[in-house]
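Only one protein chain is missing; all other protein chains are in place.
All chains are identified by letter, namely A and B, in their written order; residue positions are counted from 1 within each chain.
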Amino acid sequence: MKKKRVLPVVWLIIVYTFLYLPIAVLAFYSFTDASMIGQAGHFSVKNFRTLFTTPELLNMIFGTIVLALVVGVLSTVLGTFGAIGAFYSKKRNRNLIEAMNQVPVVNADVVTGFSVCILLVVVLGINKDTYIPLVAGQMALCTPFVYLQVIPALSQMDHRIYEAALDLYCTPGQAVFKVVLRQLAPAIGSGFFTAVTLSMDDYFVTTYTKPAVFDTISTYTVNATKGAQTEIKTALWALSALIFFIAVAVVIAANVRSRRVENP
Amino acid sequence: MKKVAMLLTFVMLFLCGCGGKASGTTPVTDDVVTLRIANSEEYIDEGGWDASETITLSDGQKIRGVDSLVNDFEKWYQEKYGKKVRVLYSTYGTNEDLYNQMTLGNSFDLVCPSEYMIMKLIRENKLEPLSKDFYNKESAYNYYAKGVSPYIFKRMKGLKEGGKPLTDYAAGYMWGTLGTVYNPSKVDKKDASSFRIYLNKKYYKRLTIKDSVRDTYFAGLAIAKEKELAKNGADISKILNDTSQKTVDQVEDVITDMRENAYSMETDSAKQDLVTRKADASLQWSGDGVFSINQAEKDGLRLCYAVPEEGSNLWFDGWVMLSDGVKDDKDKKQAAEAFINYISRPESAIRNMYYIGYTSAITGGDDPMVEEYVNYVYGSEEKNAMDYDLSYLFGKKCVIKADPDQLDRQLFAQYPTEDILKRCAVMKCFSNQANRRVSKMWTNVRCYRFPWEKRR
């Protein structure tokens, strides 16, 4: 019988407190009418009201989410097929692909954003307003991570299933879509999740490639923290609190769902 | 397939929803003139005033911004010129952002940059001169010519680029000074009235300076050249536009000390930091100063504004037409100049000043409305009201009876006295070499310095 170890639990509590305390403080104050953290205030939901009624903020949030989803889908598709293709290629080709794939992973996103902007906007003269630099830049950031999630799943997959499907008169297209992808589904799912997360967390690629009228949460916050409007500042607190609650809700839902799967 | 369709719909909706900022309500048809205007953010009256915000002047006139000035202009133009105009109004953060947008593909017809950017655009032949009739005071709709402050006009005319005065190209919009907003309970007025405050250890880490090369260079330069400025008959404009390598090196040391002494190098956060009492003084433009003082008042904090006495900066923003936009298009040029004139009506100037808090270059000429407005905001009937002489600015007798408290606060920030402006120089556009020198200096200041490195 192992003794229940206290130390790991205590350590985890410390670390999670460190991670969540600032967000919790912000969330707490977002429910008050204080304009400064540490200032006494009364309960109020006016920050949330501002958040949901200011067109500027709503546009910005909507833009961030849509961008993340678009980039997520495109990166996942590209990265998944890239991984499948690379896996079944000659060793030399695969190594080449993986080397190129590593570049955005190890590179600083400042350099990724800067280099994409230089090529597309300065050299090729593509207008940022077409959103092409933005989407391409973010895809360059996210797709390699999708690739890195799918490749291990490919090595654990049973390849004979593909051959079996072909023997059963499936077209190669059907075999890939219905059989291989289904096998890879969990990895593809977590790849998509990673891509969306990276897109939402990004600042640098976005700043260097975005059109002038577009803002994501990151670019907006960086400009807003420089600014003077208290309402916007406190509305952003409400935004943090909101995302936090949504994220926790998602986690709890996932927890409940996985419990249901285990105990039908 | 379904997923792809959904995705495409998303993308389309998204692009439609977030596309450009177009104001103006006229639909596009063939005989509509499209006018592309770019201005600083939050730099024009956007209307939507509450009924309670209506300004009632002493002669009974009421001013209220119901609709945005841009929309009002479109209606006015249709009425007076019988033609339809559609305004595409967009904004930018800084002059550099505007230049950036212009270089990387956006085109505009009418923009409102700062004086140094106007000089740069003239140098690069990007501006269309104002028409000969623009300054004709007899013309009914030439509100700018009739209403601009003679003093401001004179100073603008005195600025030349390539031998041509700025007034050939630009119509003044807003103007102001560079100074210090400070908390009088923490900072002496005497300390605040000099750029030296930014080196003063007494306020260690409680001052903010600007994260902008030009502004902070100016402040550093004024400190470095203190002795020269104090001499009798000093050519203030020449001293405060010095960008020689030797001077740049001197200023580098000054700014390094300023940075060390400062709480932060800000672009816009000082207003917040003053109100939250994190900072006691900050380097600010007069317009931002008025804004800060107003904000602080709401929080029960009294702030003041001071212009350094050794010499400071007079800045202005002006409307210019871009030749790429309006060249060979008579209709556009007419619409653009009409816009400038509409903006320069006393009523429009008052609306703008009320809404954004800066000081308009329009004093109204023969029209007393602007003077009435200044009285409305700052006039005092009290016995202790002091005389505040603005005749130099209005070009006619104009003395405001003002609350003495205002003499170093909003009134002073918006309408400085003549003796202050005499010692304010306009900061010209840097030459390319000067730009390189100053940029390098700025990088040097911001980079880390090894502890063992000796000061120059």
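Definition applied: a contact is a pair of C-beta atoms (placed from the backbone, for glycine too) under 8 Å apart; a residue touches a chain by one contact, two chains touch by 3 or more.
By definition in this document, contacts and distances are computed from a predicted model.
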| item | value |
| --- | --- |
| Record-based protein name (UniProt) of the chain missing from this complex, from "Carbohydrate kinase PfkB domain-containing protein", "ABC transporter permease", "NADH-quinone oxidoreductase subunit I" or "Asp23/Gls24 family envelope stress response protein" | "ABC transporter permease" |
| Positions on subunit A where the hidden chain makes contact | 8-9, 11-12, 15-16, 18-23, 25-26, 37-38, 78-79, 81-90, 93, 97, 100-101, 103-112, 114-120, 122-123, 136-137, 139-140, 143, 147, 162, 172-173, 176, 197, 200-201, 203-204, 208, 216-218, 221-222, 225, 236, 239-240, 243-244, 247-248, 250-251, 254-255, 258-259 |
| Subunit B residues that touch the omitted chain in the full complex | 96, 103, 205-206, 211, 259, 262-265, 278, 439, 442-444, 446-450, 453 |
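Here, only the chains that are shown with their structure count from here on.
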| item | value |
| --- | --- |
| Whole-Å separation of chain centres (CA-atom averages), subunit A against subunit B | 40 |
| Touching residues on subunit B, where the partner in the complex is subunit A | 3, 7, 10-11, 13-15, 17-21, 90, 92-93, 97, 101, 104-106, 266-269, 271-272, 276, 291-292, 295, 299 |
| Subunit A residues within the subunit B interface of the complex | 35-36, 59, 62-63, 66-67, 69-70, 73, 121, 125, 127-129, 131, 212-214, 223, 225-228, 230, 233 |
